[in-house]
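In this view, the complex is presented without one of its protein chains, the others remaining in place.
== chain A ==
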Amino acid sequence: MSSVEFRKDLFREERDDNLQEIGKPTRRQDILGHVTGRSPYYDDHLFDGLLHMRCVRSPHHHARIRSIDTGAAERMPGVIRVILARDVPNNLNTLLSLINFGKDEEKLIQDTKVAYVGEPVAAIIAETDRQARDACAAVKVDYEVLPHVLDPEEALSPQAPVVNEVYPNNTFDYHDLYDHQKLRFGDVDKGFAEADHIVEGEYQMSPIEQAPIETCGAIAAPETNDRYVCYTSTQALFFSLGTTAKLLDMPSSRLHFIGGTVGGGFGGKVDSIVEPLSVLGAVLAGRPVKFMWDRTEEMQVGAPRGAERWRIKDGVARDGRILARAFTGFFDAGAYTRLSSYAIIKCSAHLPGPYTIPNVAANVFCVFTNRTPATAMRGFGITGVDFAIECHMDKVAEAVGLNPIELRILNAYRDGDMKPHRRLAKNTALIECCQVAAQKSGWSIGAEAARQSSLLGGGGPRAEIPETVTDMAGQIGERRRSVIPTAPGEGASARGNVPAGTQGIPIVAAAPQDEDMIMDPSRTGYRGPSSTPTRIPEAAIATDTRPQAAAPASPPPPAARPGPVAPSGSSQVLQPALQPALSPPAPQASPEPPATAPQPPAPDAASQPYKPEKPFSRGVNRPGVSRFLSGSRRR
């Protein structure tokens, strides 16, 4: 019998209760293969004449490469080919370039400088794994060891060594403007002034390796018609395909990627490192090539969930209401971006956790250090800060002398409340979760807390967006010139205000990188969000008597391409990142128009062949049709 209990009574108004699967024992569709040992993994595919690839890796955190001598390795028995940076056709990439987020900054194989222990500087293909290892050991690399930085806050110091030359400030550039992601909602300083208690805390978590049983790997082989087949352990097949096509400067139509059974992923098999290398090996050797990390590599160079450090400052009223909460967060991205920049966008939309707090501010930094690049892992961007928030809630409860569960219920968000990223909360359920947790654990809560419901008491004034204080502290490069504080609002020379009720400025979604990535409305039935790529109307800026600067410059759409229609996925990624309206350092009498902002091309009726009557909603409600069919099958 299932031990899961479903409290259907709590949300009976909201939910269709004709559940066919949930709450009932069900058999995973792949479990029979797993328990009988018949599930085929990438390494179960056998090829005649299979070659093996291994990497020569940096022993240093940070070092310039003076020279690489592969002569001895090339002469060793069984060695077929030594691959260096010059053999990679397009040797610069960033994982999220597929959605045009961030700059290309990571080489598949390094030739100038290594920035973390284990960074590859050469790859060797040999007849056997052992021969490849022996040849790797025979490669002589002359390194000039450079000073390194391993702590994110030390990396922000003006004296810190530059980890990643594409981001010379050791921080990811947000919206081409700031060295961190800002979130502003209301006025935290006002909230702190009104508070009876100020509660501060610092929380930190270390990197976590996903530790799959099957280490990352891929087998690539020449196929007919000048194509290459690649069997891979990836958990992001089309990411790996796109990344390989880009790095190898090869049309994706020449790549036949086969995924399927992943021997444990948890986010650690997204980064698409092994696939481009194995396909490159197959191209250069003309034979099947396997590139498989061993356990040591998986631990050393497999990108983990990154380390995070959080400082939280709360202003709390005597009765336990949290009036203001300020976050300063540092994500240790390691030497290259991978998915850390995106984790911070997710994180900023999540703050201040599942609570309704009238004044919230956050500065979240994506910092480059000489550590293994960090990437995705289960709820990344959220998990670390939630750990910090919930530890801090207990600290607040102690400071005001309240039952910690009652404190959570008192501050919990409710359906209809406005979140700081300007979205209304729905299906909140934290209150019910607290009540059930208290009941199950025998933790007593008061009658008042037990009466609360997340369905009641939300919305109304709690749905309003307050007047919001903004600042321009921490622009790109500023921190490199002098030490400036990292906490929200501190060190700001000028402040601005966004009037109450203002939704903020939507960020123009990145234009598709390639023409074949442009959404075809005739296939999807959706033209893209109507607000894309709109900006806050000039009229709205003009009505505010306070001076407002131009909206932050957004990536202009490529000139030669048709009017960009943002993929809805990337729009979702970027939307939560609220950009505050900005004040110029010296207040001017008249507002300036957003001179730098590119105006979107006027909608052309001819370019909109299909206009659905209703906006696209996920799935269909046609009887007898799966809700999750999409595209042409959906029609």
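Assume a residue touches a chain if its C-beta (ideal position, glycine included) is under 8 Å from a C-beta of that chain, and two chains touch if they have at least 3 such contacts; residues count from 1.
Quick note on the criterion: contacts and distances are computed from a predicted model.
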Look at the options "Phosphate transport system permease protein PstA", "ABC transporter substrate-binding protein", "Carbon monoxide dehydrogenase medium chain" or "Cytochrome oxidase subunit I profile domain-containing protein" and return the one that UniProt uses as the protein name of the missing chain. "Carbon monoxide dehydrogenase medium chain"
If I consider the whole complex, including the chain that's not displayed, which of A:Asp43, A:Asp129, A:Asp189 or A:Glu490 touches that chain? A:Asp129
Only one of A:Ala137, A:Leu237 or A:Ile382 touches the unshown chain, namely A:Ala137
Per the touch rule stated above, chain A touches the missing chain via residues 54, 128-131, 133-134, 137, 294-296, 299
